[in-house]
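Just one protein chain is left out here, and the rest sit where they should.
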């Protein structure tokens, strides 16, 4: 049986931290299959980690362990946790990085990682729990250790949650915000793509009206024009055909966006 | 039997798009071995993708599937294709990214991907065919599905080709151009390295005469001097010993370069 472990961190690519975690994983479980999700999360940005994990979560084989190490509170009293989602597991600090995944795929069981038997050492470094606690625990989970053996059960309700960005209906239209951008400069909103089927006429951002794609593709508008469409992640996305909406609009995460009808 | 899938994209490293494609591949074919070729192709730059694929193509085991997703026309009427090169396969959009490989290693069979049975879903996202069409097709090819099952046969002659950069003999010398640069600032020309054996005396670029390496190494000139030599990819390359030719010369892709004889 093949078992996967994904890695999502803010460690970047200029250091060997990610490689070290892999060495620790393979030392415990030589048959593990490790997949890099992303290591360029901005340093200590739990919000972006939570968003990226949600984008990737549904696409992995049953039993995959998602190891997330974005950990501004490493070494402090913040909890270390492991989560059982039924079809997948999560391992990482309890700081909100699992928020959006937990909203959509409620965990069945959660434990606080208090059992040093499954760590690399009972005296972990105070600054690299990825190496000394989280990677070893992910390797043990992946090789078949039961979640409950890893520590004390936790009520999922006590987990740290990031504030819900969400969206709301208002007299003016549906109000959401920009929650992320990607390498192509596409702006990903908090508005669910399903809303596009409900007869809205444009998306408004910074006072600009952006047309909604009829054929669902970037090619629906001429090159260098703005367009709003259903993104591959299930949210409404603002893009420029052959260009970067982020560069054209100069937006930042958190900027408000409206889905509107002709009145 | 082990089968490899290589990935070449313009997805970069700040998003989870590449990781998602891997999740889709392993969900279909758990025994797949996936190798990252490069994900830093400049966004939507089919020319660079074609060049990089050519550099890597000859070095992989028999049966490797090269999955290339640089796809400015995603969701439009551009074709999705799979190619059989005899010793290797290609999967990706038909937009020229296979041009240089096809010139040197003519494909034996090509199909247009019209058979949704081998996609992740019959209703693919209009903006992420890498996840919904190309990665699944590559996984099925890798696990042994016959190419012809994936869609309708296509005459290789109808494939989109990028304009040939090439080189030409002129009274002044052999004229080529810069087709790429690498991280070290080495400038890779379109001039085949074999020409160096034919008694030329220097390479000229921007009016500067650059000596040809006698011992074939960067160390043939003193530190910080320019040198022309046979690059590892089979083209003449302009380099600075211990430095960056790109920084010294300020060149761009497409700039002309001459291989010349003392007259």
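Quick notes
Letters A and B name the chains as they come in the text, with residue numbers starting at 1 for each one.
Here is the rule we go by: a contact is a pair of C-beta atoms (placed from the backbone, for glycine too) under 8 Å apart; a residue touches a chain by one contact, two chains touch by 3 or more.
It should be emphasised that the depicted structure is a prediction, and the values quoted were computed from it without experimental measurement.
Touching the missing chain, out of A:128, A:167, A:184 or A:200, is residue A:128.
Residue-level contact of subunit B with the missing chain is found at 2, 4, 6, 8, 13, 33, 35-40, 52-53, 55-56, 59-61, 64, 182-184, 213, 215-219, 229-232, 237, 239, 242. In the full complex, subunit A touches the hidden chain at residues 10-20, 22-24, 26-27, 30-31, 43-44, 72-76, 125-128, 131-132.
The rule is short, and it goes like this: only the chains that are shown with their structure count from here on.
Between the Cα centres of subunit A and subunit B there is a gap of 31 Å.
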